[in-house]
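Structure below; questions to follow.
Here the complex is missing one protein chain, while the rest keep their positions.
Letters are used for the chains, namely A and B, taken in the order the chains are written, and counting of residues starts over at 1 for each.
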Amino acid sequence: MTERYNRPPRRWGAGHGVLAAFLVVLVLAFSSVIKMELVVNGLFLGMIIALGAIGLSLLYGILKFAHIAHGDFMTLGAYTGFFLLGNLFPRLGLEAEGFGPFTFGYPLLLAIPLVGATMAGLAIALDVGVYRRLRSRRVSPVVLAMASLGLAIALRGLVQIIWGGGTEQYPRLSKPFYQLPMGVRIPPDHVFIGALVLVLVLGLYLYLTRTKMGKAMRATSDNMDLARVSGISTERVIWWTWAVGAILAATAGVLLAVFQAQLFPIMGWRFLLSLFAAVILGGIGNPYGALVGALMIGVTAEVSTEWINPTYKPAIAFLILIFMLLVRPQGIFGEKA
Amino acid sequence: MSLLEVSEVVAGYGDSEILHGVSINVGQGEIVTIIGPNGSGKSTLLKTVLGLVHPKRGSVSFRGRNVTGMAPESIVRRGLCYVPQSNNVFPSLSIQENLEMGAFVRTDDYRGRLEEVYALFPDLAGRRKARGGTLSGGQRQMLAVARALMLDPVLLMLDEPSAGLAPNMVDLIFQRIIEINATGVALLLVEQNARQALKHSHKGYAMAAGRKVLEDRGECLLENPEVARLYLGG
Partner (left out) sequence: MDFAGTASYLSGFAILAGIYAVFALGLNVHWGYTGLFNIGIAGFFALGAYTTALLTTASPDPALFEDFKFGGNLVENLGPANLGVDLWFLVALLAAGAVCGLVALAIGFITLRLRDDYLAIATLGIAEGVRLVFLNEKWLANGSKGLYRIPKFLGDVISPKNYDYLYLVVVLVVLAILYVSVERVLRSPWGRALKAIREDEMSAAASGKNVFAFKLQSFVMGAVIMGFGGALYAHNIRFVDPRTFDPLLATFVIWAMLMVGGSGNNLGAILGAFVVWGIWTGTQFLPGFLSDPNFRFFMVGFLVVAAILLRPEGILGERRVTSRPVPADAEAAAAEP
């Protein structure tokens, strides 16, 4: 348990370092040493990673284990969206693609909250059925992680049983890209993704700092025993944490399906390394650190494709992770244990 | 009538047994101190009362109700609050937020209570937005006690409140303890700094190896040569 006591104020902190790195990247992009388009793409990819990583970081900080099924929460979210958009909504007469400049139709805006609510319910059910029982046995975090591994496989199996192992796509209409200076072309979808992520992150910030449950989550993340003796019902906090994590992950899944214009059963599992790398980069339990970490990983992964074979992109996250573990295991924003 | 009655409690962690049948009681408005060497089970006793440790045998009753092994949240709601020895504030939350968390189970408007608590600890009042982790040792201790007071407890349990504090801070803490007691709150203290604590206590218990070995009025224990030799450092 990190004791964040008596930290003397420093002149140059981790935040300054990150800002400096970001400025360096911008300078390099503007001077065309690296492609601006890659940086921009990387930022959008990073935002999707961020949604998953923020939830994962919260779960890690409060439940104190590595939730390996988080990627598959994303997958299930994406596929639930597929069910709604491709199956249920059309049957109800809600069929539309190409809403404005976007490839998707307005039903996506309805689908996202429904997907979130479904995953939140599932996550809480899994907590009651599996994790809570293990918690009462006081098992080690590794056993909890193992249980989540089993659930990850089971969830993926479920997806494959219902939808098969192939690739799918949300109903979409091709739309032209925005042409921006410096040779940057962005699909309008990306703008929507970016905007939604920003809204959700802002919402989370307000939730954590202005609401009673949000503060209770922060308190529980600091010290669960103290939270209990203060009278906080930590079981309720845990459920809300699952809900928030699941909603963010499920939304990330849907957005990923839009971003890469396809869904397949291992899409979330593939993301897991990036998610964990972002969480560790930002310091476990620190959702804003996870956001920054995710953006860094997204940009690095995209920019690296200029020199390294693009298929190695997932390995970039891994390399960054190993580098962090070697150099500063508490993460950029974490404090030494 | 006793506020808190602990009766022949046997408890420990996992398979081990730390308390071998301990009985104490705290009356309304009393200050009671438990002294004893490291490992005698003092902290475990407090944790067992609060439900953090499940007793294997024996019972705990608070305000006339049997609360043996109940969940801490429920016991706290009944007016029994606890300040652990260490890690007793939320470091990433501000002073104000720490206090708000103390008041978590309250459903009423507790702003009045908040100001009362700030009045007791003016040092905290001046820095409401400061993060818990940036406070000095003494201020942390104050905050920890303040947090526990937010629920208007009838009985407040403090685990070594003066541990690691500078002597002038120790005096300050005990001053506050007396002030809190003056408002009608009973206090159950576990203390290494036995002299100061016993001086102000109505009643004292001495523990060793998981058992109660002495029980008397505070001043009497202080004057007891056995106690002086074993627990007060001569």
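We take it that a contact is a pair of C-beta atoms (placed from the backbone, for glycine too) under 8 Å apart; a residue touches a chain by one contact, two chains touch by 3 or more.
Keep in mind that this is a model prediction, so the values were computed, not measured.
From the set A:L109, A:A125, A:V143 or A:L173, the residue in touch with the chain omitted from the display is A:V143, counting the whole complex. Only one residue from A:Q160, A:Q260 or A:T305 touches the chain missing from this view: A:Q160.
Interface residues of subunit A with the unshown chain, by the touch rule above, are 65-66, 68, 130, 133-134, 140-143, 145-147, 149-158, 160-161, 164-165, 269, 272-273, 276-277, 280, 309, 311-312, 314-315, 318, 321-322, 325-326, 329.
The rule is simple: only the chains that are shown with their structure count from here on.
Subunit A and subunit B, compared by their mean Cα positions, are separated by 42 Å. Subunit A makes touch with subunit B in their complex at residues 1, 3-7, 212, 215-216, 218-219, 221-223, 225-234. Interface residues of subunit B, counted against subunit A in their complex, comprise 50, 52, 72-73, 76-77, 81-82, 84, 87-93, 97, 100-102, 104-105, 133-136, 140, 147-148, 151.
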